[in-house]
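All protein chains but one are shown at their positions in the complex.
For chain A:
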Amino acid sequence: MALLQIAEPGQSTNPHEHKLAIGIDLGTTNSLVASVRSGEAKVLPDSQGRFSLPSVVHYGADRTVNVGFAAKANAENDPENTIVSVKRFLGRGLADINSTYGKLPYIFVEKQNKLSLLTSQGEKNPIEVSAEILYVLKQQAENTLGGDLVGAVITVPAHFDDAQRQGTKDAAQLAGINVLRLINEPTAAAVAYGLDSGQEGIVAIYDLGGGTFDISILRLNKGVFEVLSTGGDTALGGDDFDSKIVESILAKAGIDTELSAKSLRKLADLGCKIKEQLSDTDSVDYEIEIESQTTPQKISGSFSKQDFENSIADLVKSTLRSCRRALKDADVEKEQVLEVVMVGGSTRVPYVREQVKAFFAREPLTSIDPDQVVAIGASIQADLLAGNKPDSDMLLLDVTPLSLGLETMGGLVEKVIPRNTTIPVARAQEFTTYKDGQTMMAIHVLQGERELVDDCRSLARFVLKDIPPLTAGIAVIRVTFNIDADGLLSVTALEKSTGVESSIQVKPSYGLEQFEIADMIKASMTNAKEDIQARMLREQQVDAIRMMEALDAAMSESPELLSEDDKLAIEQAIGKLKLTTQGTDGQAIKHAIKFLDDTSQPFAARRMENSIKVALTGHSVDAV
């Protein structure tokens, strides 16, 4: 049993057509994927309940590719083949990278302006490496949501240029993700807080992550965010807070000699732990054993909130300087900023919040997890773009008063656009031919809520000609219903293999009064049971006729495969089915179909064997 989610009014999808869309925060250090389910935007965890995936890819010598936590574990012992923070290299040239990052453990190769990293599995360009990360996120989302994705919204830093944006898009395509849109990270954060539907004006996004700081000044105008300016520091983040704590501890202990790599790692972890604990307590006691000049040494002490704030004050001040500059670049005053959004794990530090609050003279928005806010905003945008929500920003023009559909075999109505769908709208459905060699198809457009053609209102008829003669069920005819903003319906039928097309235009609500519409809806309710039964009966009748025709054709095609006894049995079963089909008992027809199916089974099997034999005759066994 599939598990269902709640849709917005009138937005339920057909089975197997759920419009699953995700938002991806493809981060420098960590990446996340989020989705809107039952109206709630949430980050999707992996099988172990972890919300973020380290943006690390490891290319093993044994051809394995690890992504995330497994890859991160290799960073120390196989640094050359473990690509960390690949986002820094996307859309960049070698000269750029060398001047920005200095010494990196990778072997870069540049050919015709295309940058690659040489790994144990050959050259990998940053797009391919990013695609590995995106692919894992996509898999994670599909496993969690239980279906294929319609597409994704992927976030990029506001300062990304065209090459970097194109690189992100290419990576998504390589990972098999349909990109609905790329949006700026600060815009996504603003969307997560619903600022896109709020007051128009200036919004500041303060994003302090593990290793980078970004400040973006946005202006919301008619539902669109415009980036006025960006600023920041690509080498300032929470990791620097940790090292400040470590420096301070070492200074207190009077250690100024070189330490082993292992000791440094241990100290960095301690710094991070102390930082996190100081968000809730005023003081943390610590004790650690390190190796100074190969002699083990124990240091212990207590680190207070005040110590911490003193040591990071300069760093925080420098972020505020960037804020001031960004405001100046955007040509706006501090007082014009309506909201300040906090993004990035380091904005959890109370001191950072206090300083930002003091700077902008307003309480920053912090209610959404700062690590998740970008992915959440992206997922909200993705949900909207996938068409799961009547777009609140788009002018709501009108809704269809009654369902619109097509006549199918047996005089049944297949609804294509249900009533109360907001317009403009386009919906397509695929149909196929009913008989062998069928070259034409009559398209009968109907309006109404009832199940049978006779009970609905006929709007238009047209014929699609020149369908290539094929076996029944092979041709694919795509019928598209398109209602424009003025309420004009156009119906187009297209045979996919030949591209033959035919269409018609109608105005569906023409000549219908309000009370007539109400009557039609009411009739569909009072007649619900009869209608569905009639539908079931017709469906069985159509099945029965199709089966008898197919058998007839098969019997005249290969009579030699039929023994006299079999032939008699099948003919009897056909006779019985013919009789029941004329009646009104759907269940009885179903049984008769089953009986005929069972009776003709041996004949069908022989035909199958025979056709395989024919196909294989003249071919040697080795060739098969």
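In the analysis below, a residue touches a chain if its C-beta (ideal position, glycine included) is under 8 Å from a C-beta of that chain, and two chains touch if they have at least 3 such contacts; residues count from 1.
Note that contacts and distances are computed from a predicted model.
Visitor: Consult the UniProt record of the chain that does not appear here and report its protein name from "Chemotaxis protein CheA", "cytochrome-c oxidase", "Anti-sigma factor" or "Iron-binding protein IscA".
Guide: "Iron-binding protein IscA"
Visitor: Can you tell me which of A:Gln5, A:Gln336, A:Ser503 or A:Ser558 touches the chain that was removed from the display?
Guide: Looking across A:Gln5, A:Gln336, A:Ser503 or A:Ser558, the contact with the absent chain belongs to A:Gln5.
Visitor: With the full complex in mind, choose from A:Thr82, A:Thr119, A:Thr144 or A:Thr580 the residue touching the hidden chain.
Guide: Of all options in A:Thr82, A:Thr119, A:Thr144 or A:Thr580, contact with the hidden chain holds for A:Thr144.
Visitor: Considering the whole complex, which of A:Lys138, A:Arg353 or A:Lys415 touches the chain not shown?
Guide: A:Lys415
Visitor: Against the chain that's been left off, what residues of chain A make contact? List them.
Guide: 1-12, 14-16, 37-40, 44-45, 47, 143-146, 414-415, 418, 449, 451, 518, 521-522, 524-526, 528-529, 532, 535-536, 539
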